[in-house]
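Removed: one protein chain of the complex. Kept in place: all other protein chains.
Let's turn to subunit A:
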Amino acid sequence: MLQSPLVFLLPAAVTSSGKPSLTFLWMSSKVAIGSDIGQARQAVEQLRMEAGIDRVKADLQVSKAATDLLQFCMEQAKSDPFLVGIPAATNPFKEKKPCAIL
């Protein structure tokens, strides 16, 4: 969770006149925002809160969640154009069959 920034001072810190400018460019691939202790405290408080939730009581089993996902999917499947398939005539993207004039 805590990452120390990789920090390099680029040569671009020196202006064309050869004097160092007031702003430096720091190149880092992972930047830790805020101070380390502040971040650590926030992380611990967030984790304390999450650990305090009574999961069994809150009915958070995977089996129930998975069954709900399944149910939603099955209900919506009838109206999903990719699963059901719309006739080429109504699908604006598919080519229409040529119509013969009798």
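Here is the rule we use: contacts are C-beta pairs under 8 Å (C-beta built on N, C-alpha and C of every residue); 3 or more make two chains touch, one makes a residue touch a chain; residues count from 1.
Methods note: contacts and distances are computed from a predicted model.
Trainee: Looking at what's absent rather than what's present, what does UniProt name the missing chain, "DNA-directed RNA polymerases I and III subunit RPAC2", "Glutamyl-tRNA(Gln) amidotransferase subunit A, mitochondrial", "VPS33B late endosome and lysosome associated" or "Guanine nucleotide-binding protein subunit beta-5"?
Mentor: "Guanine nucleotide-binding protein subunit beta-5"
Trainee: Since one chain has been left out of the picture, which residues of subunit A touch it in the full complex?
Mentor: 1-3, 22-44, 46-48, 50-51, 55-56, 59-70, 72-74, 76-77, 79-83, 86, 91-94
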